[in-house]
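In this view, the complex is presented without one of its protein chains, the others remaining in place.
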Amino acid sequence: MIPGVSIEEKTDPLQGQILEVSMGPHHPSTHGVFRMDVKLDGERIVSLKPVFGYLHRNHEKIAEDVSYLGSIPYTDRLDYLCSLTNNWAYCLAVEKLSGFEIPERAEYIRVIVGELTRLVNHTCLMGFFVQDLGAMGTPLMYAFREREKILDLFEGLTGARMMCNYMRFGGVRCDLPVGWIDEVKKVIAAFPRFLDEFESLLTQNEILIARAQGVGVLSKELAINAGITGPCLRASGVGHDLRKVDAYSIYSRFDFKVPIGAHGDCYDRFMIRLLEMRESLKILDQAIAALPSGQIIDPKAKSRGLRPKAGEAYGRIEAPKGELGFYLISEGGPSPYRYRVRPPSLINLTVLEDMCLGGTVADAIATLGSIDIVLGEVDR
Amino acid sequence: MNDALTLNGCLILSALLFGIGLVAVFGRRSAILVLIGIEFMLNAAVINFVAFWRFAHPSSDGMMFSIFAIAVAAAEAGVGLALVIALYRHRRSVRIDEIPPASE
Amino acid sequence: MLGTGILRGLKETARNVIGSFREKDRLPTVMYPEETVKTKENFRTFPFLVYDGDHAMPGLRCVSCRICEKECPPQCIFIIQERDENNKAVKHPRVFDIDFSVCMQCGICAEVCPFDAIKMDNIYELAGEDRFTGLLVDKHRLAKSNHYYHQIKPTEANEVDGRLAEDKRKAEEAAKAKAAAAAAKAAPPPTAAT
Amino acid sequence: MESAEQLRDRLLAAFPEARVEVLANPAPVAQHSLIIGATHAVQIATLLRDDPDLAFDYASNVTGVDRPDQEIKEKVTVKETVDGEEKEVTKEVTRTEPGYLEAVYHLYSMAKRHGPVILRLRTENRTDKVTLPSLTPVWRSCEFQEREIYDLFGIVFEDHPDLRRLLMWDDFEGHPMRKDYVEPDDYEWEPTPHDAVLIKAKRPADGEEAAPLAP
Amino acid sequence: MTLVERIDQAPLLLQRWAVSFFPALLQPWVAMLISAAAIIGVFASLFALSTLAERKGLGRIQNRPGPNRVGPFGMLQPLADGIKMLIKEDIVPLRADKVLHFLAPIALIVPSLLVYSVLPIGRNLIAMQCQLGVLLFFAIGASTELSIFMAGWGSHNKYSLLGSIRAIAQMISYELPMVLAAVTVILATSSLDTVNIVEAQAGGFWAWHAFTPWGAIALLTFFICALAESNRAPFDLPEAESELIAGHLTEYSGFKYALFFMAEYLGMMAISGMAITLFLGGWQAPLPILNFIPSWMWFFGKLACFVVLFIWIRGTLPRLRADQLMNLAWKFLLPIALLNIGLAGLWVKSSGWIAWPISVILLGLAIVGLGRLLRGSRPRGGKRIYRYAD
Partner (left out) sequence: MSIPFLIIAAVILASAWAAVSLRNLVHCGLCAALSFLATGTLYLYLNAEFLGLVQLMVYVGAVAVLILFTVLLTRPATEAADAVPTKRPAFWKGALIAITVGGAVASCLAVYAAPKASTAPELSIQEIGRLLTASQQNVLALIIVALLMTTALIGALLLAAPAEEDTKGGGA
């Protein structure tokens, strides 16, 4: 007798027994406190229910209590790997709500830090993904090594490595320190070497190919219908990138391409991120070359005591994980009447079960790793 | 030190082991246990072969028989356990009193 | 062929092993308590109160306006204004507490302070034995001299000093003008009072 | 892309009985929205998705909004007979606008690259049993977001395939995002010196002693 | 006896010297005990060293220095680990099968140590010369599966159970090609005695079995199986920390965990030792002029190379999936090992050089073909080309 293993007899006599395994919330590869209620037939998954909310702090309710400005540090903590793009999306929504203009220089700074954030996120994710596939942390360490350099840049600019709290309505908080751009140039110049190293370490590795190709396949139609965004969507073959579609900020001025996959499996999601990083480097090069001088914040805009007129606005950007949107309803008060985050991580999880069914536990781990979730954002 | 070792001892051991195997075959319902019993009985036979080889050399037939017996026993175990699994898949049971007649 | 990708991977890791002995870039670790990485000038952790001059309490720039208390997103600042014997408000905090266990180091207090009285520190070794004791910091522990501020953030401090001096100059001018105006009012001949 | 008014007309042409109204948005961005009656919501959503011109294949964001009952004070001039004499009296009348819960859908089109179209579905009232049709059968992306709204606002979405609480635990009571939600005082006391917490800390819980104050 | 020979035979001479203090009746027993103690002592300290090497090596692979606090360069880290393990609380799950939970590590460590008795560590340095050495090695090694099963089942944990099911399936599957790879050597030397096998490879590295076509392939097969048998990356599925947390080790702590850990390393070194014995000339020096270096140093040097290789691979590769693992064993390694036996037979019968081209062609074809087959089990393989959206 195996005690503790609950067995659900299925009616189909040819099937084996069902083993229910609760993976998480304390599990090494669930990317935070995340749980998957998995039902296994042998090692094959017959049902998988994601369970989360362990990190739920009702961010939206908090934001309805604090001022517009006071929410910015909270947005840092949504997707704690890319606080700057979270700031950006929120500021974009507020700017739409109150009609602030953003000075040129601030736009360029935003693009630079936003793309650096994308690099941070994608390096991390790729490290985590390969870690989930069982590599003893080596790629993760390489990824972290590079990420640290960018975090150093963030520290120099914003004063914090992860919780940057940098953008303000109508611009950014402070101007670039002396010599910062040169450091960025140095980091960017060294970055392709890391990407090459990563590629030669992993992309042709037979084990990675065997583990990732054909695993966790997401069809194009389902991806669109389920609102999947970001690299997951593009890996399924949809060329949808808000930097092109909405061309928000000044993205229309840059020459970059949107890589898309054809198979929609874990390997494509992995490779799309790798290719996206190369495109980000291109954008960074152009943005740094064209960085104008001038104001960094709209003089009309005020951060403290902002009371936008009644109305509502939905602002969205292409965050590294997908479409990050903020929906704000103002009633004219000092804090939003309704504040809503459209978290890409949460919505990308919708199809986790569809992608994992029929695969093994190991596949589910790989798929989860390739979706790229951050629980701070899923739970809010 | 082997002075006191007799053929009789080995044969009695083998007989008792055979008896225990029989207990499983007759007394237990689980097909797996019945297979274990059969393995014990085969082991008892092999003990006999080895004992006779040991005490009745120069003939090496006992050894040859043992080798073949072990080989056959291994094959038997494999097939037997595969049967148990097949039975389980179809009947959700490994009890021999629930096995249908072959004609069914 | 099967296995070439694996061999390439092995080559890559081998290069990193050798590189870790030769390149600083491939062994970025420092031996932490003995060695530390120098933080950037902008680096911020917890807030502190700036005072001018040599004496902390009289020199506090804080006027207890409570803007930071209101703006602090996690509401970790707690201020009670000083009152004199006539129960009249004095521009000085009687109690100024910050709960570091709640503070999220966002720097909004420093940003919104109109008097440049609260700034962000760069200390980061604040480990305590439990959550509560030692992390509720009062104004005596928060107060740090302008000199210290200059040490940790020279650029920013110079800028602030310049601004304060400018403000002071303007205030003095305004006061002078006011005095002059008052004097002018008192004395009938209206002289030019800028 | 069509304006909200054009879209309303188009929808009304397709479903004459349906309730479709434009709600103007005074903010500079001017993303106007359509208020949709619950009865035709699924049909309208399907039309929006499948019409080749519109092709709103992607529901980006689903938001719950709580509008509690509002007391509106108005000055009304009435004719009254006072002391046998008829005269106009200005009186202050308090009128209660009934509250409702709202689900707001932001739709975009990936194929046509336009949007957003904002749909608003409103409930009748804001009691505990309020239902709206689920749009999950039309857009899978609503699945978790509608569950979240069910969890945090208490709107029951009919025909939702798997309507369970999403973020709160299953036996949690109440809907935290509603405006009138009162948080239960079951927190671990923390020595934040702020008024609210101090008051909370001072207040003895049921039958318990007051928590000790910070030194 | 020259000095070189003396140093070469130093362990043996020491043993004889120690034994001579005992009465003649006890001498064989004492000799046996000394051998056992020497094996346990040497390989336990090697275990400690290899954990340090592993942590240091993985550290360097991952661009960090590894343990460097305890003692000079962190050399005393294994000691600190050992003390920590010893004084840690031993936790047994409430509903565990206490007896099995307790017995499993013991049942694992005993065979892991026992197999060393047939490994020739140097010239004349073997604890038990036995004409069935190779068979003994595999027969004893086979029983470790049972203890892993006991650990997994006794822990009363689903992850442990899944881990032990995987472990058993994996070990059974990989034992087959491993034994078949060893059979080639037995075929070539017509002996099961490890000492004879080593002696058959005397003269220089060209005489080692690894430098024959069948030997090279058998060594490769054997090595892959060794990775799998000792549950090392990329075949560490039974403990797969990202999937099964630690498989059968999940519920173990303290000294029992240390025993499992030790058994893993002992197993790894034993299999490496067997690979050295079978294919890489055992304690033989690669060139006759290098014979002045003691034979046991050659053995340990080769062993160190294997350990480094194990660590290197662990630091580089992701993990395979259970079914891919099985496919690799049954659809790739097993056919190759079978073909290889035939080639070894051909080699023995055809006395050498004619077998070279035939072997190379046949093995090349087999590897390429089976590799295709293995890749073919995936929907699409190979390099992908990515497009860009407009």
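We just call them A, B, C, D and E in the order they show up, numbering each chain from 1.
Assume a contact is a pair of C-beta atoms (placed from the backbone, for glycine too) under 8 Å apart; a residue touches a chain by one contact, two chains touch by 3 or more.
In this text the structure is predicted, and so the values were computed from the model without any measurement.
Screening E:Ala48, E:Ile140, E:Ala246 or E:Ile336 for touch with the missing chain picks out E:Ile140. Residue positions on chain B in contact with the hidden chain: 1-13, 15-30, 32-33, 35-37, 39-40, 43, 46-47, 50-51, 53-58, 60, 63-64, 66-68, 70-79, 81-86, 88-89, 92-95, in rising order. Against the chain not displayed here, chain E makes contact via residues 97, 100, 130-132, 135-136, 138-140, 142-143, 145-146, 149-150, 153, 161, 165, 168-169, 172-173, 175, 190, 192, 322-323, 326-327, 329-331, 377.
Quick note on the criterion: only the chains that are shown with their structure count from here on.
Taking the CA centroid of chain E as reference, the farthest chain centroid is that of D. Of the two interfaces, A-C and C-E, the higher number of touching C-beta pairs belongs to A-C. Of all the chains, the one whose CA centre sits at the greatest distance from that of chain B is C.
Averaging the CA coordinates per chain and comparing them to the mean over all protein CA atoms picks out A as nearest. Counting partners per residue, chain E has 61-64, 315-317 as the residues that reach two or more other chains. Residues of chain B in contact with at least two other chains: none.
Of all residues in chain C, those touching chain E in their complex are 1-2, 6, 9-10, 12-14, 16-17, 19-21, 26-29, 31. Looking at the complex, you find that chain E touches chain A at residues 58, 61-64, 95, 153, 156-159, 161-162, 233-234, 236-237, 240-245, 314-324, 378-384, 386-390.
Those residues of chain D whose C-beta lies close enough to touch chain A in the complex are 25-29, 31, 33, 57-61, 63, 65-66, 104, 106, 110, 113, 116, 118, 139-145, 148, 152, 165-169, 176-177.
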